[in-house]
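Would you mind keeping the following structure in view while I ask a few things?
For this view, one protein chain was removed and the others were kept in their places.
Now for chain A:
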Amino acid sequence: MDTIIIDGLSFALPLFIIAIGGIYSEKSGITNLALEGFQGFGAFIGALSAVLMANASGTDIQNLFYVALLFSMIGGMGFSIIHAVLCIKFKADQVISGVVINILALALTTFLTAQINSFVFGTASDKFQLGVSDRFTIEGLANIPVIGAVFTNVYPFEVIIIVIALFAWYLLYKTKFGMRLRASGENPHSVDAAGVDVAKTRFSAVLISGLLSGLGGMCFAYSISANFSSNIYMGYGFLAIAALIFGNWRILPTLAACLLFGFAKSGGAFIAQSMALPSSFTDLFMILPYVLTLLLLIFFSKSNRAPRALGEIYDKGKR
């Protein structure tokens, strides 16, 4: 039971922060299928900077965890500029842009990882070894039955994510920036008429989605993957999109969706393990979150409502 909660949380929270990134972008009116690419590229930049610094200074890569997080956010944000420029400046189709960015991220980071490994470190490897981040347990609280598991073996990034998520909620719903951002996704004409630059607002929203996705990707690399390789492109970005849609583009319900996915995943793994099934069956249980996605689609598609101007290219002249 405890492992289900512990593992579930450590999977759900990075997913959650990527989904928040998606919410920012989509609430501003830009469809974002590029979350997958953002999180992968962000993780690549984060991992690369950690590996390079560890190599240069001889520090243990564990101690560079926070540096890696910082760089992953910068990397994700930098990469998201492509989506922003394509969709906003050049008014490209947002779906196509997203899909292309995902393919680009996979190809580019796989290639660069192998090249950097052979040229800089002289090893023939397609991954950057990172290891698993240290965890901590809050002694008193961990002894509470059931919920104690929430405070046991916690990754530091889980705390960081919670703090950032709180701030993201505040920014989106309490500040004027957030108000304008949400209005841009509902009726950009009203924003324009109010004298606010729709393009700028949407641009910042996409960059925020890149920043948060990069962070989420890095957390996956430092936990379940323990390295950076092309395995980071497991569809987490798409799962995050599913979560935000089930969450009706709102932060708290999206958290619930992410937790559901997280527990489905850890629960699946737990069942497979406890039944001592051969590894091929473990893979079968791993599809649980995705089957769940399909089922939820049936129930949630009707009642959910996307931002009204989502995916609509804003053209001032249109009446």
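Going forward, a contact is a pair of C-beta atoms (placed from the backbone, for glycine too) under 8 Å apart; a residue touches a chain by one contact, two chains touch by 3 or more; residues count from 1.
The definition used in the following text is that contacts and distances are computed from a predicted model.
Would you mind picking the UniProt name of the chain not drawn here, from "Urocanate reductase", "tRNA modification GTPase MnmE", "Heme ABC transporter ATP-binding protein" or "Molybdopterin-dependent oxidoreductase"?
So the chain that does not appear here would be "Heme ABC transporter ATP-binding protein", according to UniProt.
Which of A:Y66, A:F121, A:F136 or A:Y170 sits in contact with the chain that's absent?
Only one listed residue reaches the unshown chain, and that is A:Y170.
In the complete assembly, which of A:A124, A:V146, A:A193 or A:I298 touches the absent chain?
Answering carefully, the residue with contact to the hidden chain is A:A193.
For the chain not shown, which residue from A:L15, A:A183 or A:A221 touches it across the whole complex?
Only one of A:L15, A:A183 or A:A221 touches the chain omitted from view, namely A:A183.
Over the whole complex, note the residues of chain A touching the chain we left out.
170, 174-176, 179-180, 182-183, 186-187, 189-196, 308, 316, 318-319
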